[in-house]
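I am attaching a structure below and will ask some questions about it afterwards.
The complex is shown incomplete by one protein chain, all other protein chains being positioned as in the whole.
Read from first to last, the chains carry the letters A and B; within each, the first residue is number 1.
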Amino acid sequence: MTTTSTTPSSSVPGLVHGVYAEGEPIRDTKAPPGPIDRRWNTRKFEASLVNPANRRKLSVIIVGTGLAGGAAAATLGEAGYQVKSFCYQDSPRRAHSIAAQGGINAAKNYKEDGDSVYRLFYDTVKGGDYRSRESNVYRLAEVSTNIIDQCVAQGVPFAREYGGLLDNRSFGGVQVSRTFYARGQTGQQLLIGAYQALERQVAAGTVEMFSRHEMLEVVVVDGKARGIIARDLVTGEIETHLADAVVLASGGYGNVFYLSTNAMGSNVTATWRAHRKGAHFANPCYTQIHPTCIPVAGEHQSKLTLMSESLRNDGRIWVPKNAADCEKDPREIPEEDRDYYLERIYPSFGNLVPRDIASRQAKNVCDEGRGVGPKVGDFRRGVYLDFTDALKRMSAEAVAEKYGNLLDMYQRITGENPYEVPMRIYPAVHYTMGGLWVDYDLQSSIPGLFVTGEANFSDHGANRLGASALMQGLADGYFVLPHTIRDYLARGPFEKLEESHEAVVEARASVDARVQKFLSIKGDRSVDSFHKELGNIMWEFCGMERSEEGLLKAIDLIRGLRDEFWRNVKVLGAADTLNQSLEKAGRVADFLELGELMCIDALHRRESCGGHFRAESQTEDGEALRHDDEYAYVAAWEWGGQDGAPVLHKEDLVYEFVEMKQRSYK
Amino acid sequence: MNLTLKIWRQAGPKAKGEMVTYPVTDISEDMSFLEMLDVLNEQLNARGEEPIAFDSDCREGICGMCGLMISGKAHGPEVTTTCQLHMRSFSDGDEITIEPWRADAFPVIKDLVVDRGSFDRIIQAGGFISANTGSAPEAHSVPVPKPKADRAFMAAACIGCGACVAACPNASGMLFMGAKITHLGELPQGQPERDARVVNMVSQHDHEGFGGCTNIGECSSACPKEIPLDVINQLNKDLRGALMRGE
Partner (left out) sequence: MKMLMAGSGALFVFYVLVHMYGNLKIFAGVDAFNEYAEHLRTLFTPFLPYAGFLWLFRVLLIAALVAHAWSAFYLWSRARGARTTRYVAKAAARATVKSKMMRWGGVALLLFLVWHLLQFTIVKFNVGSLPAEGNPGLLVISSFQVWWVVLIYLLALVALGLHLYHGVWSATQTLGWAGNAAARRRAKTLGTVIALVTSVGFALPPLAILFGLVKGS
């Protein structure tokens, strides 16, 4: 462990870096021992069964209706449990899984190109830069094939070949074709499949749907998760919902950066509230920066739009060799004055290097002053993604058939025609690998609180491979959670809980108080202005490249900003009506706490790994340098109290099957 | 550019609403329409007026949450969603009216926000294929001819935004429903429930208070995903067949 004496100005003596404490390591993740290909079967067999007649008496609350939440709600409903499903949107079909474009991986080996469950497992562990658990990843690869079967049966219209069989493509730098897709709308089609299955259960009466509801607190009674406090976003009513188990499938926290490819409403509140009640938050600093997004156009920007990285299959990425050419029309820059930097630095992978590398190199060339497009602040933040060669090679129709909707989207947003002018792209925050810590059963450190999909930390390590998020969401929702939660529920029915129970009343009162607090501050600054400022801090100091100095500074800045927020935020309107400012205030308040933990996590992890690059840890030629001897563990953070410091619990990662190697794509 | 906005303000579901005029200045043509409203809301907030409520989530044209009637056109002058509409589609000095979707099956909740729960209930009535988790056969056991798969995909592109209802002079939800009928009806997996699906969905649609289709075509013109009128024809055909078979 590298420790330094550097501390932020607001440090506390006795703590590491003055900001966190170290606690007991986590020794057991409940994964069964034995051959890796038998572990999931073993676990399924050993998980207790629940008699069908008893299932009706057992209730589960599921927060979030994306792939992980929607699929779980549908599946548990089909099994006969009483399910209550919550989403903040007006319909479960809006969850942000819908925006995933590229595809979903599955080890079907339909192309007979050497793929297998083991290879998908291997690629995912390697792609995650050896910071994920072997047992979990193997299970993910194993159930991936069931997902495709299930989705096809539901009527998901995957792309097909003329023979009527499913088509596959290679995706995100993987050398086998294992990605199933539905043009550029795979996430949408998978989500609609899960949504329809969910609505079918709503009609059947097994699932009760609460849309336009936001979970604001988890109810923990006698150490077990027993319900949630939610706000009806239409009437403003604070509601108590109790159950035998709670599942959080509330997605990732990329919006801590303000600008991200997440939806406007995506937030960390559900998981953060659970964290404050005792659930450990694992690897919060692991965020993924996606290389092919449409660059920021100006200060007004509210979100960033991703374009599928499948564009890198046929597009070539370059910037001018000379900074002087950056303002020129790209079509007038001769071939010899262009720097196809990915092809130059990584001749064997070229434009198909993994996301983290493509992103970081784009940042590097822009930082050198060779970025293109409009200046935002002092920099031009953009590189060219050029389809000129592809158009020469393939015909415009073939390009349109493959990428039409993406290119149209680009044109709609930027007003430029990508068939004529090279597109401009820049990295943007896209996915968060970190999330609530869960064991092999997807259970958090609060018994009865399960976490699925992007909301947990479990399967992607420090970097997620393309087309794996959809796979994990559906694997958790359809095939993993229903088995593991069964084992927990089999111990029920649990003691009947009244709304008048002390813990319930207290949880509810705290939510009420918080809502009233926001409305009573009556300060000068809008919620959005705080959110933007936080986003800038995070992007600057906890984005693609981090340094100790920057992170310490960020921690101070965030603490100052949070303090100001609670003194000076301005939330108009009332509590008993639809109030979007009030909704945002709650989300930003939680981001302001999460942001600090992310910086602390990034600070303690003094290695370059996966999606993030640590300035103090690089090779001689500037490539990322991991330190497996020191950091091959999951960092699970325990809430240290409002005024306390977070406590780090390390879960060592043991690699029995895949040998840890320094990644090289040269 | 500078614009005059006339926006529907309504405090709550039962409150009486009215059009309120707001001038906005210094709008960049690179802003999206909703970012323009964000700017206005920041100004209102600074002045101590409650910001205008409107729905949006993904802001990349796929979730279907946003939807405004912009100068009489659902999602505005371009064939896209409101969130993907950019200010370069307007000119300096324009007067723009902004209203919520108007249909009794989509009651207004506040300002520009409406309740589209009726769409969910139509799906509940039959917009699915009953395939419990784990019961699925191997994906390649049922080949689907590419033209059918492509047509199913075309129809499945519907994002459930409700623009079809908003644009329809009859406030009919037939394009939304036809898209789902066509999506599932083209696939072999969708056949067993095909008759019941169309009958139950149409019955729910009528029960929700949507108007009937008189084949005007406004829906398809307003659809950001360009779902063609075919799907209504398909719905009618399936319905006729189902009724004849005594469903």
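Here, a residue touches a chain if its C-beta (ideal position, glycine included) is under 8 Å from a C-beta of that chain, and two chains touch if they have at least 3 such contacts.
What you are looking at is a predicted structure, and each value in this text was computed from that prediction instead of being measured.
Chemist: Using the contact definition given at the top, list the shown chains touched by the missing chain.
Modeler: In the entire complex, chains touched by the missing one are B.
Chemist: Return the single residue from B:29, B:49, B:230 or B:247 that touches the missing chain.
Modeler: B:230
Chemist: Which residue from B:171, B:184 or B:227 sits in contact with the chain not drawn here?
Modeler: Touches the omitted chain: B:171.
Chemist: Which positions on subunit B touch the chain that was left off?
Modeler: Against the missing chain, subunit B presents residues 6, 8, 19, 69, 71-73, 97, 99, 102-105, 108, 167, 169-172, 209-218, 221-222, 228-230, 232-241.
FYI, only the chains that are shown with their structure count from here on.
Chemist: Return the distance between the CA-based centres of subunit A and subunit B, expressed in whole Å.
Modeler: 28
Chemist: Quick check on the complex: what are the subunit B residues that touch subunit A?
Modeler: 11-13, 28-32, 34-35, 38-39, 42, 45-46, 48-51, 53, 55-65, 78, 80, 84, 86, 88, 109-110, 113, 115-117, 119-120, 123-125, 127-140, 142-146, 149, 152-153, 156-157, 159-160, 183-184, 187, 189-190
Chemist: Okay, in this complex, where on subunit A does subunit B touch?
Modeler: The contact residues of subunit A facing subunit B are 71, 74-75, 78, 89-96, 98-99, 108, 110, 146, 148-155, 157-166, 182-183, 185, 187-189, 192, 195-197, 199-200, 202-203, 209, 211, 234, 261, 263-265, 297-298, 300-303, 305-306, 409, 412-415, 478-479, 482, 526, 528-529, 570, 572-573, 577-578, 580-581.
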